[in-house]
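Only one protein chain is missing from this complex, and each of the others stays in its spot.
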Amino acid sequence: MAVRAAVAGASGYAGGELLRLLLTHPEVEIGALTGNTNAGQRLGALQPHLLPLADRVLEPTTPEALAGHDVVFLALPHGQSAAVAEQLGDEVLVIDMGADFRLKDAADWEAFYGSPHAGTWPYGLPELPGGRAALEGSKRVAVPGCYPTAVSLALYPAYAAGLAEAEAVVVAASGTSGAGKSPKPHLLGSEVMGSMSPYGVGGGHRHTPEMIQNLSAAAGERVTVSFTPTLAPMPRGILATCSAKAKPGVTAESVRAAYEKAYADEPFVSLLPEGQWPATASVYGSNAVQVQVAHDTAAGRIVVISAIDNLTKGTAGGAVQSMNIALGLDETCGLSTTGVAP
Amino acid sequence: MAVRAAVAGASGYAGGELLRLLLTHPEVEIGALTGNTNAGQRLGALQPHLLPLADRVLEPTTPEALAGHDVVFLALPHGQSAAVAEQLGDEVLVIDMGADFRLKDAADWEAFYGSPHAGTWPYGLPELPGGRAALEGSKRVAVPGCYPTAVSLALYPAYAAGLAEAEAVVVAASGTSGAGKSPKPHLLGSEVMGSMSPYGVGGGHRHTPEMIQNLSAAAGERVTVSFTPTLAPMPRGILATCSAKAKPGVTAESVRAAYEKAYADEPFVSLLPEGQWPATASVYGSNAVQVQVAHDTAAGRIVVISAIDNLTKGTAGGAVQSMNIALGLDETCGLSTTGVAP
Amino acid sequence: MAVRAAVAGASGYAGGELLRLLLTHPEVEIGALTGNTNAGQRLGALQPHLLPLADRVLEPTTPEALAGHDVVFLALPHGQSAAVAEQLGDEVLVIDMGADFRLKDAADWEAFYGSPHAGTWPYGLPELPGGRAALEGSKRVAVPGCYPTAVSLALYPAYAAGLAEAEAVVVAASGTSGAGKSPKPHLLGSEVMGSMSPYGVGGGHRHTPEMIQNLSAAAGERVTVSFTPTLAPMPRGILATCSAKAKPGVTAESVRAAYEKAYADEPFVSLLPEGQWPATASVYGSNAVQVQVAHDTAAGRIVVISAIDNLTKGTAGGAVQSMNIALGLDETCGLSTTGVAP
Partner (left out) sequence: MAVRAAVAGASGYAGGELLRLLLTHPEVEIGALTGNTNAGQRLGALQPHLLPLADRVLEPTTPEALAGHDVVFLALPHGQSAAVAEQLGDEVLVIDMGADFRLKDAADWEAFYGSPHAGTWPYGLPELPGGRAALEGSKRVAVPGCYPTAVSLALYPAYAAGLAEAEAVVVAASGTSGAGKSPKPHLLGSEVMGSMSPYGVGGGHRHTPEMIQNLSAAAGERVTVSFTPTLAPMPRGILATCSAKAKPGVTAESVRAAYEKAYADEPFVSLLPEGQWPATASVYGSNAVQVQVAHDTAAGRIVVISAIDNLTKGTAGGAVQSMNIALGLDETCGLSTTGVAP
């Protein structure tokens, strides 16, 4: 019997990517699709690439529309998920693709989001230590942010293995879909094509405390993260360049061994063969994470690069992976490590 | 029992896209992968987006390597397919993704390709009149060129319905993957990003006689095609802008009716709702063809736009679709009309 | 003594490009810069590439702000230029970069723009027959549209020489800056990167009657134009593919001779050597027009390709060129045929 899934916020990039994945998920039947400003419109006009759903019409996001489903995915603006989830009841699996329930520390939440903390839900990054167990059977999932997904998977093995000092430096490049579908001048094609630019420099990006939370948990001590996100002239993809000082005695071999061990059995994370480096094009549209490590002996640092598709593993694919675990399905069901390239 | 498929020419863009599709085809098991200059290399180094096949090693393209398969796909340079096909025997389904067996007229072949004509195989564009019947049970398929796929599907209904004069004008923009993976200065990223440029102007492009062949068959008279291909700054996709003078008495309604009729039951061709226009991004990675028509009364022309992914419907997806028909499988098996966007 | 120039509409793409050119114009001193919604802002925040003007502040567009200049450039929304020009008086050179005064036929204007016709000013395309004479000493100039610039220069020599039938077919690809700086969803980088899409198909684009006006004047008879604009994934540039049936007796030589004659002495139009084709990258940021011709004997058509930078020759460079002529300066003053590539 199919899992019946509703998507609240089906007209945005996260919602569209989720629907793309659910369309080929063998266990899922796509139920209600809702929106706010776009309610009443054909999906074909909003998501013209989703031809099999072109004639579906968006409903307003109401408890009635979302009722009667086994899973409800929320792709809503910050601060709206708690109220919707409450109305859905405890028996429905609710997967929040927004930020509301990611942070454990209420002070962090308030400092970075400027609103009261809604709480904390099980965190949808199964590759982290204890990550799968937290999701099994859960009725609530907080899908990680796209940057924290790329960065946590790049660095946690180094911290879990005690190889890295507790001060990480991360510079990540993201495709423009990470900034959403709401039209703003600096996101115009004319502005972004041919340009690299940073934003949220100096510690201000909202994903920073989420990275710190994950890496600190792995390290068993407070890890600081100097995080600089940049906007790259491409629609999708995150390339995260992450580094930290190596602890005494660390070698290239010990670094590689830690990552081999961490990812030996992970279906979606590939530690690439030595000499091959991640590229966002290679994970385009896939749920794969490509990782590669280096030990810079002159600078005394461990350097780890990861590449993900921000909309797939970074958002919608991560959401489906967590859904699979929560429902007891095969974790890889409906997901792929095959990218669309060139 | 799975269909066992070999791919000769697995390191190029056509071969890579074919493998991407075969990886999710429920009836196919991927057998031998061969190459020439790249024989001996890991596929992971050549096609880093095909992570599930990363550890496969390319064999040289020999009869021995290709033996023992139900289907052999050929993605070889022009002129090499005949010899390979002959060695494979008559019982194996051979699908040629190159040009060797597309043209019926030997003089056309020799004029445009400069070598002796190898013959003609059943043509892998099932949407054309009689197209499916020609493929059912066939052991040989000539996959159409990418431009002829986009242009023939844009214009044949107008010709089949007797709406258009026999002089077509086509300008098409293609992503750079259509030019292949062999490095040439004008295909460098530095050259193509930010640039639109034409090539093969004035009737010289090799796909021209193939378009004429298809449209003339639909029209029942010789159709000329003024074809100008252009290289667009994107990896994939073809947008074909096609027009012809409307015959007397033609109206916007009669044009639309002809296309509605032609494509009412086609699983991969979508005549878009009025007011919505095709975009290559909407068919990225999918086997869909988006079509829209207009009747320009001031200029007296029927204008038809089509968008395809040159590597999917334009090459590898078309090949899989033809394989499905030739083998008696569901025509849509392993293929999708869902694009990867944004 | 320097020519003192004001720019009304300095925050948009046309205004920004004009300022870029005026900054290196040896005879011009940049005076007032005005805007509407952006009045009061630093130019450095609006046009961060114009570092020498970063500390200039936009004034509101009022007669007072624009008074006291020798030249006033108008980069305003449609319909606003007439009122501003009237207030400036007859002694000031007013150069309208908008559409208001381009069309001679009031019915055409009203059909395509839906508002009363403001009149007709001397047309700023000096390369057309009689074009320079119309501009010399003029106090009013209507700068051509970007597409009509590319298309008229591609086709007028064929019509002026009586080589082409009176039915032209044009497909042009434009960079996204042609659509302006006002944020709309379909112009987001996420949407345009990787995508080609048409718009205004079937005769609806507002630049169509302007092309017809120019080509009909050259031909001495009414020329129809089937015009399809497409949006290309690049910030700048127009590649226009233009064709018409060749009249009887036309040869490749007679076509080439007509273009050689037309452009032998033009400082900004280059008929490329045979075998070389225009590319928008080659005219990036320059006032050059690259043109190449072919005679497709099989299809019986003359095919002409032109490439311009839509913001330079297509808008602001054309405006400066016309200013130079109107003021009696060297026509090439402050303009270049050197592009920025790669």
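For clarity, chains are labelled A, B and C in written order, and residue numbers in each chain start from 1.
Just so it is clear, a residue touches a chain if its C-beta (ideal position, glycine included) is under 8 Å from a C-beta of that chain, and two chains touch if they have at least 3 such contacts.
What you see is a predicted model; the values in this text were computed from it and never measured.
K.L.:
Taking the complete complex into account, which shown chains does the hidden chain touch?
P.N.:
Result for the missing chain's touching partners among shown chains: A, B, C.
K.L.:
Using the touch definition up top, pick the residue from A:56, A:236 or A:313 that touches the left-out chain.
P.N.:
A:236
K.L.:
Of the residues A:24, A:41, A:62 or A:228, I need the one that contacts the missing chain.
P.N.:
Considering the complete complex, A:228 is the one touching the chain left out.
K.L.:
Of the residues in chain A, which ones touch the absent chain?
P.N.:
167, 169, 171, 173, 188, 190-191, 193-199, 201-203, 208, 224-228, 230, 232-237, 239, 241, 243, 245, 277-282, 284, 292, 294-301, 303, 305, 307, 342
K.L.:
By the contact criterion defined above, which parts of chain C meet the unshown chain? Give residue numbers in ascending order.
P.N.:
13, 16, 20, 23-24, 42, 44-45, 47-52, 54, 177, 181, 193-194, 235-236, 270, 272-273, 276, 279, 281-286, 288, 290, 336-342
K.L.:
Residue-wise, where is chain B in contact with the chain that is not depicted?
P.N.:
Touching the missing chain: residues 13, 175-177, 179, 181, 183-185, 187-194, 233-235.
We adopt the following convention: only the chains that are shown with their structure count from here on.
K.L.:
Same or different, please, for the chain B to chain C contact, judged on whether over half of the interface numbers appear on both copies.
P.N.:
On the two sides of the chain C and chain B interface, the residue numbers are mostly the same, over half being shared.
K.L.:
Between chain A and chain C, tell me the centre distance in angstrom, where each centre is the average of that chain's C-alpha atoms.
P.N.:
45
K.L.:
Give me the residues of chain C that touch two or more other chains.
P.N.:
188, 190-191, 193-194, 233-235
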